[in-house]
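Yeah, one chain of the complex is gone here, protein chain that is, but the others are all in their spots.
Moving on to subunit A:
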Amino acid sequence: MNWTLVLPELVLALAGLAALVAGVLPKRDTSFAINMGVFGAMLLAAVLVMAQPEGTAFAGQYVSDAFTRFMKLLVLAGAALGLLVAMDWNVKEGLAKFEFPLLLLFSSLGMMVMVSANDLIALYLGLELLSLSLYVIAAFNRDSERSAEAGLKYFILGSLASGLLLYGASLIYGFAGSTNFDRIADAVSATEGVPFGLVVGLVFVLAALAFKVSAVPFHMWTPDVYEGAPTPVTAFFASAPKVAAIALLTRVAAGPFGELVEQWQQVLILASLGSMILGALAAIGQKNIKRLMAYSSIGHIGYALMGLAVGSDLGIRGLLLYMAIYLFTNVGAFAVLVAMRRNGRALEGIDDLAGLGRTDPAMALAMTVFMLSMAGIPPLAGFFGKLYVFLAAVYGGYWTLAVVGVLTSAVSAYYYLRVIKVMYFDAGEALDARPTSLSVVLAGTGLFTVFFFAFPAPFLAAAQAAVAALVG
């Protein structure tokens, strides 16, 4: 048993337990110290992930390779940024409790297990650890009806998805005789033809994962939960868990069911088309910027899934890059939403951004960069994300996906532009001064988005290595 292999997860788990004790025992408020401690634990875990050896542990349930490294770094970056974004907000809203960083920490642990899962049981464990933490932080502002409603909604629908997943997993186990991904792959390639029950099981698992990434038609919860949950929680929801769930989806599709490409491809193509179209059209009429971002994230998942749906190495590489770029751009955009506060009250309307171009030019510029990047306008990072998935679709000859992709990009540009229009062309009052932590996040993600084109090589190389590890 190679314990050093799971060192990053161990560090997170121990840090979580320590933080739990540190939160409960002292009489005075220790939330800031715990925030910092959790942040440090995430950074330490990231460093350990970079040094993590490759191999499997726990009787093949846990795997570590270039793919898990890429995804875990993204997940940890998303979680750490999410924590940074939330700290000041929580203080201002009176929510600065030690449970918040703790729940983020446990959800990160869950995501790391998801990314490394090489077995249906490990998959379920990771997913549930993540989900339980998320249900609680969605309702973290427990005195707010909307927040409680968001938590409950997410919980009920999430449990349904978990049920689907378990049912699908049991079917797969019934046909393959094992829960291990490698054994399932062997069983799939050993069978002549495609057993119907296996396909049903696979579709159930895909449906559950589609729920987690909020792909159409399992997206219904997204706008309500995004709107109701506290803004920094929404920021977290839209970033790291999406990356982890996409990683899991990719692993399941390309790993054990790699031979069944034609089966899962149909499902994913439909999900991708539906997400792109819904994301583009439904966001147009929104007035609440968190709902707008919810539909925008559905659309982005559609583009990302396009990479997986074409079922090629190039496509998966495009997907990985897309998720990396999406993560940073999205956190940046949400940092702006978290900073939207006037006279101490948090704001959520698109119109509340009016006049930002005059009152806070730096933040308006950053938001412009994020919006244009999400719309896929070159030379910003988002363009390259789209470029790589479209390229994969063209190489594979998936014209419907590619053409619908570009058309929905043009449509979605309309609502991204509306945010810019409100900031620059309309007049409005100044927002409260933004806290330093948000400025740091804005500067970091903004510079990444603008200058990605100049230094893409490390990301491309890492994604390349990840794909090679995944597909073999």
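Points worth noting:
Note that a contact is a pair of C-beta atoms (placed from the backbone, for glycine too) under 8 Å apart; a residue touches a chain by one contact, two chains touch by 3 or more; residues count from 1.
The definition used in the following text is that contacts and distances are computed from a predicted model.
The protein name that UniProt records for the chain not on display, among "NADH-quinone oxidoreductase subunit M", "ABC transporter ATP-binding protein", "Membrane protein insertase YidC" or "LemA family protein", is "NADH-quinone oxidoreductase subunit M".
Within the complete assembly, A:L460 is the residue of A:A13, A:A46, A:V91 or A:L460 that touches the hidden chain.
Residue-wise, the contact with the chain that is not shown comes from A:I377, picked out of A:L44, A:L125, A:I377 or A:V440. Listed residues A:L14, A:M220 or A:V403: the one in touch with the omitted chain is A:V403. Considering A:L20, A:A46, A:V91 or A:V394, the position touching the chain not shown turns out to be A:V394 (whole complex). In the full complex, subunit A contacts the hidden chain through residues 357-358, 361, 372, 377-379, 383, 387-388, 390-391, 394-395, 402-403, 406-407, 409-410, 413-414, 417, 420-421, 424-425, 453, 456-457, 460-461, 464.
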